[in-house]
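Reviewing the structure listed below.
As you look at this complex, bear in mind that one protein chain is not there, while each of the others sits in place.
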Amino acid sequence: MTSVQVIERHDLDALFDALAQDGHTIIGPTVRDRAIVFDEIRGVADLPIGWTDEQDGGHYRLRRREDEALFGFAVGPHSWKRYQLPPQVTLWQGRVDGQGGITEITPPAPDERRYAFIGARSCDLHAIGILEHVIGQTSQPPFIVAVQCAQAGGTCFCVSMNTGPVATSGFDLALTEAIDGDRHHFVVEVGSDAGERVLAKVPHREATDGDQDEAKAIHAHTASQMGRELDTSGIKELLYRNFDHPRWDEVAGRCLTCGNCTMVCPTCFCTTVEDVTDLDGDRVERNQLWDSCFTVDYSHIHGGAVRGSSRSRYRQWMTHKLATWWDQFDSSGCVGCGRCITWCPVGIDITEEARAIRATEGSPDAHN
Amino acid sequence: MRTIDEEITDSPIFAGLERAHLELIAGCAQNVHMSEDTLLVREGDPANVFYLIRKGRVALEVNSPARGALLIETLSPGDAVGWSWLFAPYRWQLDGRTMESSDLIAFDGACLRGKVEQDHELGYQLMKRFAANVVDRLQATRMQLLDVYGQVGV
Partner (left out) sequence: MVPEPLDPASMIPEPFEVLSTRQDTRDTWTLSLKSCDGRPVPFEPGQFMMISAGGAGEVPISISGDPDEPELLVHTVRAVGLATEALCSAKPGRILAGRGPFGGSWPVAELEGMDVVLAAGGIGLAPLRPAIVALLARREHYGRLVLLYGGRAPDQLLYGEELEAWAARRMEVHITVDSAGPEWLGHVGVVTRLIARAKVDGPATAALTCGPEVMMRFTVAGLRDTGVDPDQIYVSMERNMQCGIGHCGHCQFGPSLVCRDGPVYRWSEVEPWIGIREL
């Protein structure tokens, strides 16, 4: 698919209409509760028009832009994970008989909804792929309209993780927003046959060389603006060598084990299971819920928790994300989206922790 | 602060050794300082060193996954930490952790092991003392095991 087209801003609603007509439930970014979150949206008017986000460690604010860009922001607290692995899933329902036995175990009807994701960033496309590799395909594959980031977020480091800023695959259509005074259009790359078919229902024209050069310049500019950096060379071995590094004690002094990072991370996949009976005690439901390795109960075995200290739990999360994920799933678990840094109430920065361990490894203070 | 020679001469574990042996042992010794809550020795590691506590305290522990570090016994100034350097398979059987900031004398157990192979009189004297230490601790452990406070009429 090498066809590159242009959709004018005023024609973009036709894309939503085409997807809705095909029976898709459209999910995209929208402003709610002073953040840009993902929700069901119907058209361009629901997008965060003219908004941008200001992000840093433990800091997230929305600010008005000077222009009316539709996608002039990075990523917010939601990720597409909530559609691949919903926060709560009913595994089965059953009845409890008079003797406390379980009968009529019935799985729920499958979710037949077909999603269309509008505004998926490159980091998140990688995350979708990583999560799918871990848990398999759990629902109908979504139609994906990616957006190439026109600016990096304050905590972004996709360049370090080789996950952006430019998406090169994993989408049906990819938009690069170009806005300059009155001129406002989207350079569109087609990524699949399905994308081609949907695009056919949206007014568009062929992209000129000038359009494509402008898009490339936007991509290059974004790549130069990364808010953070992570040196990934030998990182698995680095972390495997440093389970006793005193840095873990240092970060434990700050980490609240609130688990925000695991909630916002687009690849964290841990779940737990809960049996719920109704008040009469004759119906039972088993639900699968998001869980976090930061809870004390997470590692509970008879006698207590294996990871009782916050030190061990932070170490587990970071080592899993950057190191053991490689041994388990043949990739990194981190896509450099920066959410964990932004949404940590105390601003713990995974890139800074990795840097500190690498820098002080082997020093007199580094061995207990 | 007393010298290593003075500490060794006065310590219960080396009491009564002849001058030449004391000097030999002092020659394998050096002062070390460990801050609080430092893992001194680790279960399973080769035991090539042993310690005398000058100041501070050391906890002997066994690590368990769900219950964390299980405290076996605490050692105080004047106590020797470690006999595994002298008895095969020369591996630490427990974890040792400083409970407070501690000053210790560290002895090169691997070197002393070599020396006692040649000097059997030294070997006999050290064996006597460390074996007595083991007997002492074993008796104490047996009493601990009886859980005398937990049982009525014992």
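What to note about this one:
As written, the chain order gives the labels A and B, with residue 1 at the start of each chain.
Note that a contact is a pair of C-beta atoms (placed from the backbone, for glycine too) under 8 Å apart; a residue touches a chain by one contact, two chains touch by 3 or more.
It should be emphasised that the depicted structure is a prediction, and the values quoted were computed from it without experimental measurement.
Among the residues B:T3, B:S64 or B:Q139, only B:S64 touches the chain that is left out of the figure. When you scan A:A20, A:L62 or A:L91 for touch with the missing chain, the hit is A:L91. Only one of A:A152, A:V284, A:L322 or A:A354 touches the chain withheld from this view, namely A:V284.
Chain B meets the missing chain through residues 42-44, 62-65, 68-70, 89, 91, 93, 145. Listed here are the chain A residues that touch the chain not shown: 91-92, 94, 96-97, 99-103, 105, 107, 133-136, 138, 243-244, 269-277, 281, 284, 286, 288, 291, 293, 298-302, 306-309, 311-312, 316, 320, 323-324, 327-330.
We adopt the following convention: only the chains that are shown with their structure count from here on.
Against chain A, in their complex, chain B makes its touches with residues 38-39, 64-68. By the touch criterion given at the top, residues 300-306, 308, 368 of chain A touch chain B in their complex.
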